[in-house]
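Could you have a look at this structure, given as structure tokens, before my questions?
So, subunit A:
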Amino acid sequence: MKISKTLAAALLLGLVAGCDAPQGQQSPSASAQQAIEQADASYQQSSAAGHAWSQTKVRLQAARAAFAAEDYDAALAEAERARALADASLAQAQAEQTAWQDRFPVARSPSK
Partner candidate 1 sequence: MALSRRKWIGTMLAAGGAALLPLRLLANTAAAFKAADADTALKELFGDTPVEESAAIKLKIPDIAENGAVVPVTVSTDIADVQAISIVVDANPNPLSASFTISPDAFADVSTRVKMGKSSLVRVFAHTPGKVYTTSKEVKVTIGGCGG
Partner candidate 2 sequence: MAAKVKIRGKVKDGVANVKSLMSHPMETGTRRDPEGNLIAAHYIEKVTCFKNDQEVLSANWGASVSKNPYFAFKVKNSAPGDVIRITWTDNLGDTGSGELVLK
Partner candidate 3 sequence: MLRTTLLAALLAGSLGVILAHPASAQATADPETDRRALREFYANRFPQVDLADHKDGVYAIDAGAREQWLEMEDFPPYEIAVDEGAELFAAPFANGQGYDHCFADDGAVKQNYPYFDEQRGEVITLELAINDCRSAHGEAPLPYDGQELATLAAYMAFASRGNPVAVDAPASDAARAAYAAGKRFYSTRRGQLNFACTSCHIQLVGNRLRAERLSASLGHVTHWPVYRFKWEEVGGLHKRFAECNSQVGAEPFPEQSDEYRNLEYFLSYLSNGLELNGPATRK
């Protein structure tokens, strides 16, 4: 069923977003910077698909504000949140490519 595919995709993307944050080597500021860029790229994609979510932008802005205030842990956390939202909205855009077709009523009586 399409619904469960959406769910799986959203979950998977969520997990990926959570796990691929760079570990160890980078400075906190570089990690945060990279996370913001990745989140923004995903957000831009969702926006181009007409599926941007309001909260994604809110989180991105929070990440940038935290970065500007040199609170890199908070910036990273907000950026990851933004990325997860953007990825989920992209999954929605993907699933809706065909799923929308089932939602409008179809005439039951034979046409006249």
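On the choice of candidates, all candidates are chains of the complex that A comes from, given by their letters.
Throughout what follows, a residue touches a chain if its C-beta (ideal position, glycine included) is under 8 Å from a C-beta of that chain, and two chains touch if they have at least 3 such contacts; residues count from 1.
Keep in mind that this is a model prediction, so the values were computed, not measured.
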Could you sort through 1, 2 or 3 and say which touches subunit A in this complex? 3
Report the residues of subunit A in contact with candidate 3 in the complex, numbered from low to high. 3-4, 6-7, 10-11, 14-15, 17-18, 47, 50-55, 57, 77, 80-81, 84-85, 88-89, 92, 95-96, 99-109, 111
